[in-house]
Each structure stands twice: as C-alpha cells, then as structure tokens.
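Omission of a single protein chain aside, the complex is shown with its protein chains in their original locations.
Order as written gives the chain letters A and B; numbering starts at 1 within each chain.
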Amino acid sequence: MKDYEIVVGLEVHAELNTDSKIFCDCKNAFGLEVNTQVCPICMGMPGTLPTLNEKVVEYAIKMGHALNCTINTLCRQDRKNYFYPDLPKAYQISQADIPLCENGSLEFMVDGKMKTVGITRIHIEEDAGKLLHDESFAGSLVDLNRCGVPLIEIVSEPDIRSSSEAKAYLETIKSILQYIGISDCKMQEGSIRCDVNVSVMEKGSSKFGTRSEMKNVNSFSAAVRGIEYEAKRQIELLEKGEKVVQETRRWDDSKGMSFPMRSKEDAQDYRYFPEPDLLTISVDEKMVKELKESLPELPNAKIKRYVNDFGLSQIDATLIAEDMEKSLLFDKCNLLNICKPKNISNWILSDISKYINETGKLISETNLTSEKLCALVEKIEKGVISNSAGKTVFDEIMKNGGEVENIIESKGLAQNSDTDFIENLVKEVFENNEKSINDYKNGKTNALGYLVGQCMKASKGKANPGIVKDIVTKMLEK
Amino acid sequence: MRLYEKTASELSEMLKNKECSAVELCNDVLARINETENTIGAYVTVAEDSAKENAQKIDKLIASGESLHPLAGIPIGIKDNISTKGIRTTCSSKMLENYVPPFDAAVINKINDAGMTVLGKMNMDEFAMGSSTETSYMHLTRNPHNTECVPGGSSGGSAAAIASGEAILTLGSDTGGSIRQPAALCGVVGMKPTYGSVSRYGLVAFASSLDQIGPLGKSVKDVAMLQSLICGHDRYDATSKNIEYPDYAAALKENAKGLKIGIPKEYFGEGIDSQVKESVMNAVKELESQGAVIKEISLPSTEYAINTYYIIASAEASSNLARFDGVKYGYRTAEYDGLVDMYEKTRSEGFGDEVKRRIMLGTFVLSSGYFDAYYKKAKRVQNKISQEFSEAFKECDIIATPTVPASAFKIGENIGDPIKMYYNDVCTVTVNIAGLPAISLPCGKDSLGMPMGLQLIGDKFNEQAILNTAYTYEKICGGFDVLSKAL
Partner (left out) sequence: MKIDIKHVAKLSRLRIEDDKLEKFEKDMESIVNMVDKLPDVEGTLDLNPKDTMTLREDKAVTDKFKREELLKNAPEVQAGCLVVPKTVE
C-alpha cells in the first residue's frame, strides 16, 4: 500500500448567544415549548421582511479579529435557495461571495508542536428549524423555534492533515468562542456543529484528491471518527483502483459510517443571489477597531504566558488555557500571589477537574473561589495540613462551603510539627519496638518505614510525617 | 350627485363640516359596490361589517369633537397582496385562497391609525404577475369604460374600483407598471412612489427590489393625500429610506412656469399607438403654453428595459414564491406520496400558468451556469439605465412619456402570448428598474372612447415635482372626468 496523507477542511457553525434572533426580534432561546419562539417573520409569512441584528455583525467581527481575519467593512447577504420543511422561506439568508470576515489564520498546539490553519472566511447566516420524528407517527413534525437563530460559519482552508489536528483545531475554536463570549458552545444543544471536507493524496503530492463533504457531525469526537472512517474509505477505493466521487455524505455516528446523501444527478443548485430585502452592510471602521481592542486575552496568549511566566508544562498550560473557567480561576489565584502557580495548576487539573467532570457543574456554580483555593494550597505548602487532609478540606468546601481555616479546626486536620512533641512520641515508640530497631541496625532498612508508621499511628495521624521521618532516622543513627 | 362620485378631498371637507357622516359615505360606496360589482369584479373580498364598524366609530369621534386625520372615514380598497389582519389576503391565487394573515402590513397600520374605512381587498393578477388582471384565480375584472376590455394589471381591481366608484381611494402595488398601467387603462390617477419611500412590510413580495405600494384615486390631490399618509421610514423594512417626507397634499402647487420637461424620444417609437403619442404631446404642449420648457432627451438603454426587468423580477420572484410549499399556510394538495411529491403537486396545483412561467424563468436565470450570463448582466444594465436617468435629471425637472403603448385591449386578446403581454410594460418598467417615482394621469380618450395615460417621471424622492405638474395639468383640464359613464 502507498503512503497517504489526509487533507481536511472544516466548516464550523456556531450559534451566537444574542438576545434576539438574526432577522426578527423573537427571543433567541433553546429548549422552550415548540413553536413558541416564533413570529410571522421567522415563520416566513408572506409579506414579512428581515432586519439585521447589529449584535450578530459585532460578534462575527470579534471572531474575525480573534482569527486574524480581514474585516470587509462593506458586505452583503445573499439567498441560498433550497426546499426543506425546516426552512420556512425556502431560502437561507447567508453570505456568498462577500463574507464579513476573510483571510485569517489560527495557530494552535497539537502533539507538542505549533500548527497553523488558514481561515478562508467567516460569514453570518440564519439557522433552520428542527424536524422531529416519532416512530408512532407517519409524518414528521416541524418546530420553527430555532429558525433565525444567528449563526457564524467559520470555514478553514484544507490545511488540516490528521484527525488529531482537526480535534485540536475544533477545541481551539470552541475555547475562543467562549473567551470572547459570543456562543454558549453547548454541544448537546447543537450550538456548535460542523461539516467536514475530507480527501486523501499520496504523501509528498501537491495535488489534492477528490473530496467528500460530510454533514451531520455533531461532536468533536464524531469529527475524529468521521475523518478516520472517511480517509480509510477513500484510501481503500484508491487502492482498489477506483475513484473517489465528489459528493455530500451523511455521518452516522452510531453506526460509525458515512453514507451518500444525494445522488449526482440530483445535485443541489442553491441559486445564490444578493438578498434584495437587505441593503449593503456597512461597518464603521472605528467600531471594527474598538471591537479588536475589546478582545480578551485569548487561549494562545495564555498558554505562552503560563509556560513562560509560571513555568507550567505546555500540556498543563494548554489544559488550563483551553477552558475559560479554569483559566479564570488560575489567573485570579495568581493575582492573589499567595502560593505557587504550579501547585494551583495541579489542584485545578486534578481534584477540581474531577469534580467538574463528575458533577457537570461550572466552577462558578460551586462553592470554590480563588481565595479559598489559595488558602487551601497555602496551608499545604506551609505544612499546616497534609495533602490528604487538603482533599478532605476540598470535599467539605464543595459539599457544604465554609472557610478553610474553620474546616481544618473543626475537623481537627492540622498536623503537628512540634519537634519536642514528636521526639517524645518517637521515644515512646522506640521503647516498645526494640526488635525493629535491631533489624534496622542489622541492615533491614524497611524497618524505618514501619517505625515511622507506628509513630504516625500513635499521633492519630496528626504528626507531620516529614518531621517524623527526619527524627526517626536521626535517632536510629545515634 | 352621490357621495361615491366625489373625491376624497371633497369628502374629507364634507365630513369635517358634518355635511355627511362616515356611515352615510360608507353605505353609499357599499351600495355602489352592490350596483356594479357583478359587472366589474373589482373585489376579491368585501369587508362590509368591519367597514361599517369603522364608519360608526369615526362618526362617534367626529361627534365628540375629536381632531381626526383628513382621511378619517374615507373608504379605501386594498390590493389583495397587502397583508390585512383578519381579512383574507389571497394575492388572487388558489395558493392563498383561504389565507388570513395574523398581522397587518405597515401601510395598513397607517390606514387604520388614520381612521380610513377599509372596504375590502382588490382583485389583481395572480401574485401581481400580469398586465390585465386575467391571471387572477378568482375572477375577471372588467374595465368600467368598456366591460369587454381588461382594466390592466396587475392592480386591475384597484384601478377599476376608482373608475366605477366602488372605492374612493385604493392602494395598489407596482413592480413594473402595475399601478400606472391599470390607472392609465381605467382613466384614473395612480402613482408609483420612489423605491424605499413606502414600507413594503406586509406586501407579499413579487420582486423585492422593484416592488412599491402606491395610491390610486380620482384626483391628483387625493393621490397626494394618500401618499402623504403611507410614506415614511419603517424600521421593519430595511430598504425603507429614513428621510423627512413632506406633506405632498399641503404642498401641492402649480409649477409649469420654467419647468423643464424632458421628452425621451425612445418612448415615442414605433410600438406606441399614434393616438397615444398625440395625446401625450398635446398634454405636454398645454404645459408648455403655461410656461414649461420642453427638452428632447435620450435614454438610450430603454430598449433593454423589458429584458432587464424580466430577468431581475423573475429571479427574485422564483425565490420569493418558494415559500408557498403547503407546509405553513395556504394550499396543500389532497394526496401525495412523500415530501417532494407534496411540494410538486401543491405548487403545480396552487399556482397558475403565468406564475409558473415566471418562477421557472427566474429559476433558470439563477441556475448554475446561467447566473453571470443573465442575472449579473441584467444588474449591470440596470445600473446603466439608472445612470441615464440621473444624467437626464441634470437637464430637466421631470420626464413625460406615455404610460401605456395603447388603450385597453380586449379580454382574452393577449392571454395566449406572454411576450405581447410583457410589452405592455415597455413604458413603465424603466421607472422600477431605476427606483424612481412616476405618476399616470388620464390624458384623453382614443377613437374607441378608451382612456389613455400620461406618465410623469421624477427624480428619486421628488414626488412633489411630479405631483405638482400633475396638479397643474389637472387644472388645465378642468379636473379629470374619472368615473365611467358606461356603467
């Protein structure tokens, strides 16, 4: 078999979290009673007209800046015509040849290396409604609540060369959307979806193979599976001497396979033309500049800062920076300047991440604050409590709240580091364990561990184990 | 003299001076509808109850001394492609035969706020596609001056109702001449305002970039009064222009002295009936005798206007009419096998042939491989036509042309020949292509006794100029004799 290279381009659709819809003043909300967030405009009633929501333009420009795009201060919307029951006007108002943002790029880490993917364009458009299917019912039901929910479509250049690059790209896009606060990014609610273009070519070739476009990819892990499946399918075709057909395929994640969506003779002809109900979109240069200045520090800059200023590993820095809540907590803790960034990072990536994963809560929804986390880490750093007592304090904070100091006290978690106290303790243990002392002196070094254990037991676990070990060693050497 | 025979401005004074009541006026027009509607067929729906209710309300307000809009209590007919909450809005199509909108068009809000009495909905060519009202799914509308002739179209019902006295004022819509052409053929006054001056919100779209709602009436002042009411910026129509709009009726004045009238030679070519040319030139000469200056001008791209128009209008229509799919409202076929079958049967049964022709033409010119050759080319010609008008308005204040090449043709005469029908719009489409205002006025009758129309075209947002000239000409004529004597 020849050596092949995978070529992937991604089209990410992200729903924007504006208050109202893109072309009418209906509420932009998810999960409400069917057909209650609709009006004659988003239902496409005869005679209704669209008016463009200014926030949609602003949000798209912000994303354009975040992805280093050129902003087209004059652009327009176009109609994409096709018939489907979830599209009430039978055309989607989108953008064709003049998108709001174009020619950008995105840098991100993948397998420890920096990767750059070109951004072809970002355009604004409206979402369609939803079709509901029920086994017991002969027809399909149409809910139009989602019609007119604002979307941006982010189209990448075919610069992605593996499924892991695709995953890293998608995760970076997602975290940027969250950082600039323009999308809720709830995958389960479908607020980010993507279409995946895949082709394969012989390694070293400069000519791309024929691509297929895969739709219905609803999660990042599905994108990974879809890309791998599709690449394999295409390579198998080529190895058999067959040709890859340019087509649209539907990804079925439960089956782990893609299926052709439309036959060739039934190819779609969207008949794009300029939307006559809207005039030219003109964006003020000053606003474009202000939006650029208003952008928060984005994940890439954070990763660099975490590595350079705080000495975090690339992996840890990425894990924190990619998650806006985690990085927010991390940044706040470091501003307090009480404990070591590395120790905070360890807490965030272990116990806190575990708690968040298990409960599905946001950090902001828990009892944990940057002050509490710092107080906790400080107590451990100073040896006031042990690491395992620290976990007890953490559990208590998450469960019932309260202050670190009070919890240590009420639960009696403070460790004893008083050398006089510990010396007395060690003496007592030595008196009852002559055999072990002799064993040690005869070269059985594991007797040390046993003696330390006995001391800890005698202190009911409160003695500072480091000091105990030091004193035991010192007394044995006498 | 009956009330229905009077103009809106006369009736407005009478209501104000309590010389008649709104109920009397409403009842008289309803009575007139009863007398002639069987012959004329101007209406799709007569909203008798709500009309009477409004008239009563207005009388109470008058009695209580409330200060009302000058058009309060004046009966008006609305073209059936303008959305009226609670009154079915059919576009004269089987597709929307039973569609009752849940909302009012922006112009209807203004009409209701002014207290006008909405009489009902006027017949039209199906989805405003036609020049004779013969493509209506509902019924024929006949020309009040000769009931064997068409009233023109697509606002045929709106024009015929004025000429027969079945309404005091009406609203029409004009995409390529649909107000002016029937106004000319029925011998009434009708104006197509500048694109963007009247909100299109609630006007069922035919060609969004060309459509405009406008007034029809018995006199220039009536049309000016209604235009003053319906114009203005609307935040629900992104193409509506946010500028100050004058009170056209209050500002009406004779303006012939020193007025530069452009006569474009391309509008007086071989396709135009000699009687029409003559009557238009006579009207222009009358204005000249009052001090106007006549300038021959040239608008060389006029010959491409019809082609440009049919490409742009059909392209937009094919997309605008795609929403009629039997899912959300309107007609759905009785039996079907699957989604595509439902779509195809619903649309094939719900639309008439002319609508289908235009949808297919529009689909074709937008389809892959043809977009550049048709749509883009047409848009460039559109720009050229606009530029030529801009140049012309540097030399003259208004442009005078015939409205229609000839007087009304016989019912059925052109229906089998779409192209012949399309050439009825030859003098009017340029105005839509360039987004200009234009008014059609009666300028005499031909040898068969049928009205002919004079079209006055103005520069963008300069409705006042064409209204003033129209007003001057109306004065010269001693008023227009609008009502048909044949009924």
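Criterion: a residue touches a chain if its C-beta (ideal position, glycine included) is under 8 Å from a C-beta of that chain, and two chains touch if they have at least 3 such contacts.
None of the values given here were measured: they were computed from a predicted structure.
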Practice task
Just name the one of A:31, A:139 or A:204 that touches the chain not displayed here.
Solution key: A:139
Fill in the blank from the handout: Touch assignment to the omitted chain, from B:238, B:256 or B:292, lands on B:238
Practice task
Quick one: say which of B:4, B:206, B:329 or B:461 touches the chain that got left out.
Solution key: B:329
Fill in the blank from the handout: Touch rule applied to chain B and the missing chain gives residues 98-100, 102-103, 235, 238-239, 242, 301, 304, 306-308, 310-311, 318, 322, 325-332, 336-345, 347-348, 351, 353, 356-357, 359-361, 363-365, 367, 374, 376-381, 383-384, 418-419, 422
Completion exercise
Contact residues on chain A toward the hidden chain run 18-21, 25-28, 33-36, 38-40, 43, 51-57, 74-76, 83-85, 98, 131-133, 137-144, 269, 271, 278-282
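As a working rule, only the chains that are shown with their structure count from here on.
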Completion exercise
Cα centroid separation, chain A vs chain B, in Å, comes to 57
Handout entry: Of chain A, residues touching chain B in the complex
Key = 40, 43-52, 79, 81, 83, 85, 88-91, 142, 269, 271-273, 276-279
Problem - Complex contacts: residues of chain B adjacent to chain A - result: 81-83, 89, 91, 96, 99, 101-103, 105, 200-205, 207-209, 235-239, 315-316, 318-319, 322-325, 327-329, 339, 343, 363, 366-368, 371, 375
